[in-house]
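Heads up, one of the protein chains got dropped from this complex, but the rest are sitting where they should.
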Amino acid sequence: MVKVEDIKKEAKRILKEGKVKYIIGYKKSTNGLMSVPAFIESPEDVENLIWDPTCVYNLTRFLVDEKRRKAREKNPDERPVGIVVKGCDSRAIIVLLQEKFINRENIYVLGISCETTGVLDEKKLLKKLNGKKAEKVEYDEKDNFIITTLDGKSKVPADEILAERCLECRANFPVINDILFGEKVDRKLDNRFKSLEKIESLSKEKRWGFWKEQLDKCIRCYACRSVCPMCYCDECVVDTINFAVTADTTAEEKAQRIKWVEKSPTTSENFVYHFVRAIHLAGRCIDCGECERVCPMDIPLRFLNKKMEKEAKELFDYDAGFDPDQPSLVSCFKDEDPEDFIR
Amino acid sequence: MTDEFEPRIVAFLCKWCSSAGSDLAGVSRMEYPSNVLPITVMCSGSVSPLYIFSAFNKGADGVLVSGCHPGDCHYLKGNYYARRRIALVKKLLEFIGLEPQRFQMSWVSAAEGKKYTQVIKDFVKEIKPLGPQTKLRRNQ
Partner (left out) sequence: MEKILTKKSFSKWVKKLESYKIYAPVKNDDLWNYEIIDIPESIQPDYPNTVLSPKKIIFPQREIFLEFKASNEEGLEVKEILPEERPAIIFGVRPCDARALTLTDNVFKGDFEDPYYWKRRNQTILIGLTCNIPPSFDCFCLSVGGSPHSKDGLDILMTDLEDKYYIESLTKKGNQLINLAKDCFEEPKVMDKKDLEKIQANSEIQIKRQIKDIKKIPKKLKGMFDTPFWDKESLSCIQCGICTYLCPTCHCFDINDEVASSAPLKGKRVRTWDNCQFPDFTMHSSGHNPRPDKASRLRQRILHKFQYFVELYENFQCVGCGRCISKCPVGIDIIEVLDKVRDYGL
């Protein structure tokens, strides 16, 4: 694993030189093992930065906040924002650049290679420890995690507690960066859609049963949407915030406004919400797995996006998040796109 | 009269081709099932996936999107975009376990009244045995 000292040194330098206005990175949390996002403004605070297998967050989500905040400021600081990214996160930056949501000169990318490992799945870890609290998790460079609990240290094969996305990762190396930490290590990956095939192989009715059970759990907290760097629409289809009202708008018109999705967390409404999200992320999702990680009800949301990723690849030979200059999946076409399903 | 199930099909028809095609079928007095609720749109490329989800949500037993043949789009390439998008929607709906027959796409030009009737006939025939679509329907 990359040494945090190297990252701190560079972070300190760019802050001291005034190259960036602040750095988005990881720091230790106050309530346990997992790291939390850190916003480092001064060289002194750089000491808080950490880099370990608990740095799961895709921090590029905060570039969306940054853009909004800047738009509200009268005299915004025009310097770039420093951001720590892993391989997967760096692909999100590519998509945001591709969609011209952010400009290259507004970010300073501190890219970290995951090298031979990845990040933890907190839920898997908790299960592994039978509810015991882990104090520290380290990587031993030999495909094991060393977990420290109050009862001492134990060794766990990395595959058992790595996040699902890391097990199917195709970009353990930042595809965009201004400074790079770590080596590019090729990973063997025989099938990037392996986990998906379990569901695909079910019968139609079983698949329906699976998804109904899963999506019926949804409480519509919208954490999946909120955590996603690609969900940056000013108005989401499930909110009704921008309905234009003037002094002349009648009560009737207000009542007749289009309401695509009811607030009720019922099967039909939950499906519309999750369909819209899946389709809207087709060709944009870079499989950082954050939606699934944050879901309080443990809905395997990643499968929906993964399915779209697979279809984009198989139908249109499209891969998201590697080339900022390629046109986006649904705003381009090829003459030879499949049409055997059309009558 | 039997109490046979009559499916309700929401059809998004491009104004420049399929919608005109359905008119042609009408004025030519061709016979075809009356199960379709046509919604004229400016282009098959303007059909947001949300319209499709919403149609199923509000109780459609089947949804059809019909546009111009490749190369014939009034806006040059709207139907090509639609082709991509609809392919993805179709895969998504099948993935969650909706019967694939319930969501279809067709190319019907303004001159193809006959083809339009055939598309509708086939559609109705295929989804009749499936019964009402209850999976995604709002429970009112």
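Order of writing sets the labels: A and B. Residues in every chain begin at 1.
Here, a residue touches a chain if its C-beta (ideal position, glycine included) is under 8 Å from a C-beta of that chain, and two chains touch if they have at least 3 such contacts.
Just so it is clear, the model here is predicted, and its values are computed rather than measured.
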item	value
Contact partner of the left-out chain, one of A:47, A:160, A:197 or A:239	A:239
From A:133, A:153, A:194 or A:334, residue that would touch the chain that is not displayed	A:133
Chain A residues that touch the omitted chain in the full complex	29-32, 34-37, 39, 57, 61-62, 65, 123, 127, 131, 133, 217, 219-223, 225-227, 239-245, 249, 254-255, 262-266, 290, 293-294, 296-298
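FYI, only the chains that are shown with their structure count from here on.
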item	value
For chain A paired with chain B, centre-to-centre distance based on mean C-alpha positions, whole Å	35
Partner chain B, residues of chain A touching it in the complex	199-200, 204-212, 237, 260, 262, 266-269, 271-272, 275-276, 278-279, 282, 304, 307-308, 311-312, 315-316, 329-331, 333, 335, 337-339, 341-343
Residues of chain B that touch chain A when the two form their complex	49-50, 53-54, 57, 70, 77, 80-81, 83-85, 87-99, 104-107, 119, 122, 135-139
